[in-house]
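Showing just some of the chains, left in place.
First chain written, first letter: the chains are A and B, and each begins at residue 1.
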Amino acid sequence: MNSPDHAPKSQLAEFEADCLRALIDAELGSWLAMAQNAQTKAKDVKNQALIPKWKRVLERMPKPTGSARINQSAVGLETDLSTAQVSHLTAQLEQLKPWRKGPFYVGRGQLILTTDQALKLDRVQQENSEALNPETLLIDTEWRSDLKWDRLAAHLPDLSGACVLDVGGGSGYHAYRIAGLGARFVFNLEPSPLFYYQFMAIRQLLSADPKVNLPHALPMLMSEAPEHSARFDSVFCMGVLYHRADPFGFLQQLKGCLRPGGLLVLETLVIEGDQTQVLVPEGRYAQMNNVYFLPSTQALMSWLTKCGFTDIRLIDESDTSLNEQRQTPWMEFHSLSDFLVSADQTRTIEGHPAPRRAVIFASA
Amino acid sequence: MNSPDHAPKSQLAEFEADCLRALIDAELGSWLAMAQNAQTKAKDVKNQALIPKWKRVLERMPKPTGSARINQSAVGLETDLSTAQVSHLTAQLEQLKPWRKGPFYVGRGQLILTTDQALKLDRVQQENSEALNPETLLIDTEWRSDLKWDRLAAHLPDLSGACVLDVGGGSGYHAYRIAGLGARFVFNLEPSPLFYYQFMAIRQLLSADPKVNLPHALPMLMSEAPEHSARFDSVFCMGVLYHRADPFGFLQQLKGCLRPGGLLVLETLVIEGDQTQVLVPEGRYAQMNNVYFLPSTQALMSWLTKCGFTDIRLIDESDTSLNEQRQTPWMEFHSLSDFLVSADQTRTIEGHPAPRRAVIFASA
C-alpha cells in the first residue's frame, strides 16, 4: 500500500535529511524546527530568480568515484576524469561563480599548493583560463583560504570527536579542514544561497568517498538559531563580525552555542591602536557595504572579556596580502588590489586603513 | 576534544531520537518541531508527580533477549526467563497499572488466546494473581483488543510498506499488529503519559528482537500536529471520536493526514437509529466524563460524506461484550459490568443505551 506517486528524493533533499539526522545524533534537537524550515532565500529578486538555476547545477553534476583529500591545501577529490568530463563539470561549477573561498579540485594527483606553486597556478590560469592539467579541475577561488587556515591550525586543540559550528562558512573550505581533523559533527551556517549551493556541490563531489565524515550546512543566519544551544565544543567565526551592527549581541550568541570551556575561533578585520580605537566606516570599506565595527585587537579582546570569555589569546594579526585575496577566473569581479589606493597600498580607496585581520582564540 | 561530561543516553532518549529519525525517513519533516518539543504532561498535579516514577520503570526493566511475536492475539516476546526474572519484571510493569489495551506477554511459548482460553486465564488470574505459567508474564489488560482487531483485520488492504498513523493508540497494541503486517512506519500519537510509557515499556522489551520494525510514538494530541501532513497511507482512530467536542474539526484533521486515496479506519461508540439520531450525554456516559457525540452509524457515515470522504463502508457494528472489556488484575478499577444496569444490560447506569461500537472504513 505504498503511495505509488512518490518520486525518488534528489541528492539535495537527501543531504537536507542527512543534516536533520546529524542534528539528532549531535543532540541538537532544539535546532530541528529551524533546520526543517530553513529555506534558501536571496537578498533581492534578481538573486532569488537564480536559485532554481543553482539547484539544477547540483542535479546535472556528474557523479565521479574517488578518494576525498580534505586535509591538504586544496580540498578535493582524487579521481580519473576524461578531458570531456572535466569540461562538463567545469561548465556546471562555473554557473556557481563567483567562488570566494577555497581552493577545491577534482581530478588526478594530490594537489598541494605551496605559495609559490599557487602563484604559478595563478599566472597560468590568468593567461590561459584553463586548469594546469587538462584532466584536473581546480576551483581557484578569490581567497587562498588555506593560507588563513595555516595561520591558525597549528594552535588548535585536538578536534577529534568534536562537535563544531562554523558561522558563515561560505563554500565550506574551513568546514572540510575541520572535518579532516576528525571532528564528529561539523555544521556550517551559511545564509547566502549561492555559497550554500557551492557547499552542496562540493559535498556532492566528496560524497563519492564513503570514508569521509562530511560536514553539514543549513542556509540560515546565526540569529535564527535557537537559544540555549550550549552544545558545541568549538565555534568558528571567520570574516563575519565586521558585518554585524551589534557585535556584543553577536558575540553573546556565539558564546551561547559553546559548552562551558568550549573554544571560540574568531577572525575579523581590525585596525591598529589602543583599547579605545574603533573604526566604524561611515560609508563603504574596501568597497563593501554593510561594514560596522573594526576595533583594534586590544579593543576586541576587551570586548570578549566583557562578554565573559576567558583565556583570550591573539593567535595571529596580519595585513591581508594581494596573494591571499585576488581576482581569479573563478571570481572575475574586482578584488583586493582594486580596493586599495594604487600609490599607497596601506589605504583603501575610501581612505581607511588597508585590511588587517586578527585571529583570536577564547574560551566560553 | 569531546565534551567530557556527556552522559550516555537512556533507552528512552534513544527511542525519542529514533522517532525523530523515523519522521525524517518518512518525509514528515513538518512534524519535527512538535516532535522535538513534545513532552509528557499529565492532566493534573497528582499524575504529573508520577511521571518520574514511570520513567524509572523503564530504566529498571530487565533486558531479555528473544523473538518478538507481534501478529498473534497476545503481542509479546518469546524468551526464557526464570521465575525470579518474571517476578522482577512483573513488579516493574505493575507500576504502570492500569493497563487498558492489550494483551501482551513475555515468556515461553507462543501465546494464542482463544476466547475460551482467555476466559480461563482470567479465572485463574483472578483467583491467583499469577500468570498461568510461572515463567510467562501475561499482561491481561482491561480490553481484549485482539477481539476488536479480529473484527477489522480481514477487511484491511495490504499494508506492507505503508506509512500509518494511529491516533490515540494507547499502549500500542494495534500499532504492533499494524507493524506486524509489514507497515514501514507506524506512528502512535498518545497524549496520556501513562499509556505513552506503557508503549515505551513494551517497545523496550520487543526491541530485543532486531528483526522487528518497531512502531514509534509521541506524547501529543492530534490537535498539536502540523497542518498539511497529507502523507499517511492509512490513519487508524479507534475509540477517540466520542471524546471530541468538535467531531467535524477532528474528522477533517484525520483527513488532512491522509494522502489522496488513503484509508481511514474509524471506530467509535454509536447508537441505533436513523440519520438524525445523535446522542450527546448531558452528563457522564458509562461513568466516563467528557463524552460528546454518539451518532447513529447512518449519521456518522453521513458526517464522513460531508467531510469529503468517499467509499465509506461499515465493517462491523456490535455491542461491546463483557468478555471484551472487563476488570483484570492489571486493571483493578471498575469496568464495563459495573457501568451497566445489573438487571438490564442494555442500559448504562446513567440510563443511556449500552456501549455499541462501529468500525467504518473510508477513503480520503
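What we mean here is this: a contact is a pair of C-beta atoms (placed from the backbone, for glycine too) under 8 Å apart; a residue touches a chain by one contact, two chains touch by 3 or more.
Owing to the predicted nature of the structure, the values given are computational and were not obtained by experimental measurement.
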item: Copy count of the single sequence across the entire complex, 2 present; value: 4
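Simple rule for what comes next: only the chains that are shown with their structure count from here on.
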item: Between chain A and chain B, centroid-to-centroid distance (C-alpha), Å; value: 49
item: Complex contacts: residues of chain B adjacent to chain A; value: 1-3, 9, 17, 20-21, 24-25, 27, 29-30, 32-33, 35-37, 157-163, 184, 233-234, 259, 263
